[in-house]
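All protein chains but one are shown at their positions in the complex.
Let's look at subunit A:
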Amino acid sequence: MTSRLTRSVAKEDIMRLPVMTAGLLALAAPAMAQDQPVLRVLTYDSFVTDWGPGPQIEEAFEATCGCDLQLVGAGDGAALLARAKLEGERSEADVILGLDTNLTADAAETGLFAPHGIDPSGLDLPIAWDDPLFVPYDWGYFAFVHDTALEDVPGSLAELAESDVSVIIQDPRTSTPGLGLLMWAEAVFGAESEAWWQAMADNILTVTKGWSEAYGLFLDGEADMVLSYTTSPAYHLISEDDPTKAAAAFSEGHYLQVEVAGKLAASDQPELADDFLEFMLSDAFQSIIPTTNWMYPAKVPEEGLPEGFDTLIEPEDALLYPAEEADEAREDALAKWLAALAR
């Protein structure tokens, strides 16, 4: 997910030439790959950028699959589910990559996803995994990221709402981090969450549709903090040698995100889709994730985590609703969020 970092950072040098070339290649592709089966994976925008995991993963998978892997960006994570529902069984996509456990129950209810049949043992997740429809590929903790120059960094959600620190968050209807914060507040404050959101209203500078917009605004200096991940500072440290970004540790604990992919039942390439989900847990895929998506790999590859990840804060308490409870809590929490922020 956090490859979105790189996207915003690199927005200054847009790399027009590669984009142009990619566009031309895309035009030429159907002719070249006519006899190859096509696997279409619908994912969030930042996954498919030049600096995200997309290009490396495409190359690695195509080296073995004898197919044409097309990664299609379609907004932020939560918008993917809305699009899947909207397209229904007519969707041309085979795999949806980029939902998280707050959405999997709702996604399962649509009946659009097929079982993956993969043995989930040997995963390195902080939770046990037994979802028959969705395969996890990475995980991380949500956190508010700030510049180390910020004074009086809040130490909890409650302190944040009381402070006059400005923050940028994402819309929980379109973005999985935005939805994550919604669940985080529910897990910490329960019935009092609406009051917390009301207290937060004057801290929230703006609500963006996706993660990359929010992070871009933050890097432009628009706000003191941005809703992101505990792993986000690793990008600045490893890729830019910049130690000035930090994630604030909150005493109430941090909400956990497990990002997943699932196979669409209406896929016309079910075997290829299975292969892809299988490939997702291989070292080839998992070793690309930490330094392109800037998240913890779901199955730590042989070489371990990259240097720099050891500097990240590790929350003492991980918060997470089981998928069904998250789904049940979501609608109510969303209504409270809208009511508090619409004033």
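The working rule: a contact is a pair of C-beta atoms (placed from the backbone, for glycine too) under 8 Å apart; a residue touches a chain by one contact, two chains touch by 3 or more; residues count from 1.
The working rule: contacts and distances are computed from a predicted model.
*Asks:* Can you work out the missing subunit's protein name as recorded in UniProt? Choose among "Heme ABC exporter, ATP-binding protein CcmA", "histidine kinase", "Thiamine/thiamine pyrophosphate ABC transporter permease ThiP" or "NAD(P)H-flavin reductase".
*Replies:* UniProt lists the chain left out of the view as "Thiamine/thiamine pyrophosphate ABC transporter permease ThiP".
*Asks:* Which residue among A:E213, A:E252 or A:D274 touches the omitted chain?
*Replies:* Per the contact definition at the top, the residue touching the missing chain is A:E213.
*Asks:* Who touches the missing chain here, A:P37, A:P55 or A:G73?
*Replies:* Hidden-chain contact among the options goes to A:G73.
*Asks:* Can you tell me which of A:V38, A:I204, A:A265 or A:L305 touches the chain that was removed from the display?
*Replies:* A:I204
*Asks:* Counting contacts across the full complex, list the positions on subunit A that touch the omitted chain.
*Replies:* Spelled out for subunit A, the touching residues are 7-8, 11, 14, 16, 19-20, 22-24, 45, 72-75, 78-79, 82-83, 85-87, 90, 171, 173-174, 204-210, 212-213, 216-217, 220, 222, 335, 337-339, 341-343.
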